[in-house]
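Every protein chain except one is present and positioned as in the full complex.
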Amino acid sequence: MGSAEENQFVARFEGVALRYERGPEILRDVSFDLKSDSFYFLTGPSGAGKTTLLRLLYLSLKPTRGSAAVFGHDIAKTPRDRLPDLRRKIGVVFQNFRLLEHLSVFDNVALPLRVAGIREEDVRRDVAELLTWVGLKDHVSVPTPTLSGGQQQLVAIARAVVGRPKLILADEPTGNVDEAVASRLIHLFQELNKLGATVVIATHNHSLADRLGYRRFNVDGGRLWSETTSDTASPRAVAGGYRRDMTAIGNASGTGAA
Amino acid sequence: MGSAEENQFVARFEGVALRYERGPEILRDVSFDLKSDSFYFLTGPSGAGKTTLLRLLYLSLKPTRGSAAVFGHDIAKTPRDRLPDLRRKIGVVFQNFRLLEHLSVFDNVALPLRVAGIREEDVRRDVAELLTWVGLKDHVSVPTPTLSGGQQQLVAIARAVVGRPKLILADEPTGNVDEAVASRLIHLFQELNKLGATVVIATHNHSLADRLGYRRFNVDGGRLWSETTSDTASPRAVAGGYRRDMTAIGNASGTGAA
Amino acid sequence: MLGHGSDLPFERDPLARFLPWLIAFMAYLAVLALAGVQVLSTTVGDWHSDLNGSLTVQIPAAETAEDDQANVGKVMDILLDTVNVSHAEVVSEDRVVALLEPWLGDKDIARELPLPQLIDVNVRQDRPLDFDILKTRIEDAVPGATIDNHGVWLRHLVQLIRTTEIITVVVLALIGLITAGTVVFATRTGLAIHHDAIELLHIIGARDSYVAWQFARRALLLGLKGGLIGLVFGAATLFALGQLAARLQGTMLFEHGLAPHHWAVLAIVPVTVALIAMLTARITVMRSLTSML
Partner (left out) sequence: MLGHGSDLPFERDPLARFLPWLIAFMAYLAVLALAGVQVLSTTVGDWHSDLNGSLTVQIPAAETAEDDQANVGKVMDILLDTVNVSHAEVVSEDRVVALLEPWLGDKDIARELPLPQLIDVNVRQDRPLDFDILKTRIEDAVPGATIDNHGVWLRHLVQLIRTTEIITVVVLALIGLITAGTVVFATRTGLAIHHDAIELLHIIGARDSYVAWQFARRALLLGLKGGLIGLVFGAATLFALGQLAARLQGTMLFEHGLAPHHWAVLAIVPVTVALIAMLTARITVMRSLTSML
């Protein structure tokens, strides 16, 4: 894979399929490219495979079939000891935060830098700056379990972006905050995008995804298709497609199986 | 406390204050009653103390000051060994689900019944029925970590209601599902309410809370006040109050301190 | 009673695989120590009764048997005249021969030696004896006679064995403590690991006893398993040692093997260990839980 291509595409998926152990195929024949410096939304009903797709992107799963390349390296063929370098270029906001409960807010956010062997004084400066910026200045040294749900989400986001990653993957980053705060957070992601990061946000919040006119990937029934919305917010006809009854949510993976 | 009063009020809080250890007071002088068979929303900015208030209600915290009575028993004065009986009348949906990861979906939902010493055949019937109803029939015996975020939320809700509790406390129960599913879940809570349960739902989803005309408690700056909305959905003027900048979220508890 | 299995993810923590082996090792040591202490205390009990007399007078063999008799008579008179002596008795030739036998390897050789006369003397424990005066008097009466604190080295050996016994008992107590300690810490680890799950069980309406029983049941099973493994290995080792000791018959070490009632005591080890484990777990859990709401 050439360096030019590597620079142009952050990720290229070609006919990727994924199944968990003996389960059904959650994703089937998924193909897409993530261009450098772009902004994407990832939508789809509950259980469709959004988190699964993000896990493939942050190298926590290997595809069952197909070729998935991140930063020009095929995930399935990259040796284990080359993965850390790739992972340091990726920042992840997990759906359930995954903060280390025994560490303070500061240490949680500092983790990606320390793991990468950054000098302690640089760590200290960068982290303090970022925490002030997201408004957690007063909670720097408390353990994370003492934070409210929304505050924990902010910490998770700070940790994801502190290492100035080239690819930011955020799973439902606005699930625990109200609309106003959600807007500000999206703003932060937009700023980082302008600074050169590719951003992918998985969300249930259709109004949010609709309002901003970014390219949108949609997962359902194991397939992925892309929809480019116009630059203006427009209530979309496709929204009706999500009005499925509750039984369907539970069985989403079953659907993918047949 | 008379039996009549006990029947009329599920919970009565009088001048309740709460601080965590050496922290600031998160709640100050909070007073309210929860009437039997009623439905409440609990709103407020991130970090205001919604989860904290629910924890007081499900007896996982004792108030620092004031009197908090649940089912006619003052929490602070009830001996430890009387608490399990009270807790069995309360069903909780946690903000972060708190499923037991090593147990199957079935065993997770069965837990409250087993803990209460219900006969195994009754447990089996009740749980199977409920899981079918919420649409998790096909996931009965899988471990919960293999479920998507939305599916886990359904399991958490099923576990909360399986014991037919008199008081249902749900913390952000629709944070991981889209609008359509959220509506169905609220419907479930409404059904249970009609069957005689008192329901309290903490949420950031103002549109949801606005649409349904239930009594609404609002926490902010450590204080709680109640607003009864009309029976029809009405965009509320107060919504502007939530448009606070991000710094304020992080410092919500600091605000309560001064 | 075991219900539907455990609500806590015990299978996932490898402690469950490790604990029985640790307990087995402890039980193994306990079995060996207990066997040792039983054999030693029986043996030392015998020796101790042999050593009631605290002095020995030794009169060199004279030319004739009559002279021997006369010498013994003189010494006996002096001894019986001494206030503090409670008892004095001539040691029979057979016993003298028996005493020398293990050293010379053969009874017949000992008999061919002109044997000294030995007198066992018991001294009252409550009053001090003026050893020097007695010594002078006896040496004056029969030249060449010696008076000797009875078998100093044997006394020391008994003392050493008594010390070993005490050490063994201490080791035994230590083993009990360590087993209990292990269970306490395993349980605390379990409580820490499963803290969130336990809190959840409480919120759902579980009583402390429900939670404690989950830990106690597990400790009982693991303890029993470990104790039995330890007993089996311990018994095998003792059997091997017993075979070896049998070859040493006739020397004074290991005069007694393990009697059936000794084995019965050993069989109690796994049960004791399992009960210690269960109770320790239960107490640990019940105590820790009261500090939770």
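Some points to look at:
Letters A, B and C mark the chains in the order given here, with residues in each chain numbered from 1 onward.
In this text, a contact is a pair of C-beta atoms (placed from the backbone, for glycine too) under 8 Å apart; a residue touches a chain by one contact, two chains touch by 3 or more.
Owing to the predicted nature of the structure, the values given are computational and were not obtained by experimental measurement.
For the chain that is not shown, the touched chains among those present are A, C, taking the whole complex. The residue from C:Q69, C:S92, C:T136 or C:T189 that touches the chain not shown here is C:T189.
Touching the missing chain, out of C:S6, C:S41, C:T146 or C:S209, is residue C:T146.
Only one residue from A:K50, A:R87, A:H139 or A:R216 touches the chain missing from this view: A:R87.
Even with one chain removed from view, chain C keeps its contact list with that chain: residues 12-15, 17-18, 21-22, 25, 56, 58, 60-61, 99-100, 102-106, 108-109, 112-114, 116, 144, 146, 148, 151-153, 156-157, 159-160, 163, 167, 174, 178, 181-182, 185-186, 188-189, 192-193, 237, 241, 244-245, 247-248, 250-251, 253.
The chain not shown here touches chain A at positions 58-62, 80-81, 83-85, 87-88, 92, 98, 100-103, 107, 111-112, 114-116, 120, 163.
One rule holds for everything that comes next: only the chains that are shown with their structure count from here on.
When each chain is reduced to the mean of its CA atoms, the one lying nearest the mean of all protein CA atoms is B.
Each chain gets one centre point, the mean of its Cα atoms, and the points for chain B and chain C are 63 Å apart. Distance from the chain A centre to the chain C centre is 68 Å, each centre being the mean of its Cα atoms. Shared contact sites, meaning residues of chain A that touch two or more other chains, are absent.
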